[in-house]
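For chain A:
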Amino acid sequence: MLDIILAEILVAAIITFFVGRKLAAIIAMAVSILPLIALLDWASLYGFNIIHLGIEKSISIPIAGVSLNLAITPLGWFFALMIIPLFPAIMLFSYSFYKKNDGFYPFMLLALLSSIGIIMAKDMLTFFLFWEMMSWSSFLLVYRSRDKEAVMSYFIFSSLSAFLIFLGILIIYQQNASLLLSSINIESNAYGVVAIISLIAGFAIKSVLMPLHAWAPYVYSKSDEPFVAFLAGGLSKLGYYGMFLILFILAGAKVLETYFTNLSPNYILAVFGALSAFIATLIAFMQDDMRKLLAYSSIGQLGYIAIGFGIGTPLAVSGALFQAFNHAFFKAVLFLAAGAVAYRTGKWKISELGGVGYRMPFTFMATLFAIFTLAAIPITSGFAAKWLLYESAIDAKYIFVAPIMLIAGVGAFLYSFRILYGVFLGENRYPNIKEAPKSMVAAMFILVMPLLIFLIFPGYMLDMMHDALISGNIATLNHNAFVIETSLASYNTIAVIVALMIALIPAILIYKTRKHRVVDFMDNYLAGELPELYDNKISMHAASRFYKPIEEIIGPYFEPGTMSYYMAIYRGLKAISDAVRKIYTGKAGDYAIYVTLFLLIIMGWFIWM
Partner candidate 1 sequence: MRKLAGIVIAGIFFISMMMLFYHLPASHDLSSNEYYYRNPINGSVANESIPEHYIKYTKNETGAVNAVTAIVVEYRGFDTLGEVTVLFTAATGVSFLLSLAVRGRKREEANLILKEGSKLVLPFILLTGAYIFIHGHLTPGGGFPGGSVVASGFLLMMLAYPKFFMKDRISWFESAAGTAFVVIGLLGLVLATSFLQNFIPVGTPGQLVSAGIIPLIYIAIGFKVGSELSAIVNKMKEVQG
Partner candidate 2 sequence: MIEFTIMAWILALLAAAAAIYAVETKDLISSAIAMGVASLVVSIMFLLLQAPDVAITEASIGAGITMAVFVYAIGKTGRWEE
């Protein structure tokens, strides 16, 4: 069955290359239904008896003398559950998004194929082959943007990632003489540690952990939104899949702990995650481009997963996986919503948008819910995930990480507010646009559904990840459908909902009783200050530099940007290369002398041996 899935996606990728845009979208959507059905069937393995078709669970495909071993592992199943469902919805969205079929669908299908291959891989070679396939198919999708910075940075960082992963795999092979995940045992010596660190760094590039994130803002903000939705939602999770594999299933975390007896490297991972969450959040609310804002928001939200993996307690890892699942869906919805807004208005800059929500109410609703989840407003599933993470950080006494996470959580609300108010509410600048096409709206609402389900039943999420955690030697939390019990406290959905209701009552009362009037946009309370013009718009509007005071305080610290450090490395390398190049004088005679000296050495060696 697995081979049929892979084969049909491959065949569909070839077919979609030749057919028209609508047919291509339908084909792409149709072929992604089969893995989805298979996924639901495989659920019976891990506690959810949804359908039972008796589909095969593992396979070896011999190709050119090497066999690709694929199997459904609990971890792979959980990650498949968060990556594959994105695909049909995104295809539904792009059904009306694209004006012509110019290579989007084939490479998207290849990206889907390779991500299935990655999460089902039973040995490291298969993993690496599909990883490379994922890298180049997504590179070609990035290349469609024709943006030099995006293309170059994605290419360089992808190559670096592939190099680091390959290095790690080679060291592991050298130690074990086997690449099967089941028989790998990483030794606790310098080589093993180098392998683990290089693998984690390679995966961190794909999952945009902070010092290695430099490609993401360019790529996320310049590529097509449906692809970015899949990239940010789905493909970035593959990096965390790899990290989970190395840290817990192959027991890399324990290896690191035993090797560095006096220092916990996992703590460093958590700190990187926390810095990622904190700094990216601060940068995010200074952005004017909606897609760039979402890109930094992605970096920040994905940082939480690294924090969870770094802390490594059952509570933290559960929270991290929960956060990964939520992020896949809400970030896909947000990027799709950005695409829908741009589809109707042609604008991405928040300062040029405004009032879109009045004309596109369904898009607004989907975005609103996604943003609630993103900002971890209570009762959403995002709140549950962050609750577990905060609690784990406090429980593990990570006194540096926990406060940073809390600040970043507030920051997430600040920038999501900009999207809500600056893009969808406020001055109605686009009175003549229509609601996004039905397929786009449908796609966004399909993606919101899982978030709603896990809002009410957060326990189901823990059920789903139960076997994955067990396979990584991590205990699971006590829970039922509504209540998650932890060592400090317990998270009870019903209690939260009731509390929120009670809190809402005064809010509603105030809203109802207080007399309010609709004010003109120009009728703002300037408090005596002269309206400062910014792009011919009055600066008090949320759309234009809403957080100007904060920007002025913290902005200078982020002025150089991460890219400048990479540029410094580049300049250093260039200086070294120029020095080496001095040998090449440009005189034929000099080259002849070099060659002759080399020959003389060889001849001398032959003569006097």
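On the choice of candidates, all candidates are chains of the complex that A comes from, given by their letters.
Quick notes on this one:
Operating definition for what follows: a residue touches a chain if its C-beta (ideal position, glycine included) is under 8 Å from a C-beta of that chain, and two chains touch if they have at least 3 such contacts; residues count from 1.
Not measured: the values here are computed from a predicted model.
Here chain A touches just one chain among 1 or 2 in this complex, the one numbered 1. Across the complex, chain A meets candidate 1 through its residues 589, 593, 596-597, 599-600, 603-604, 606-607.
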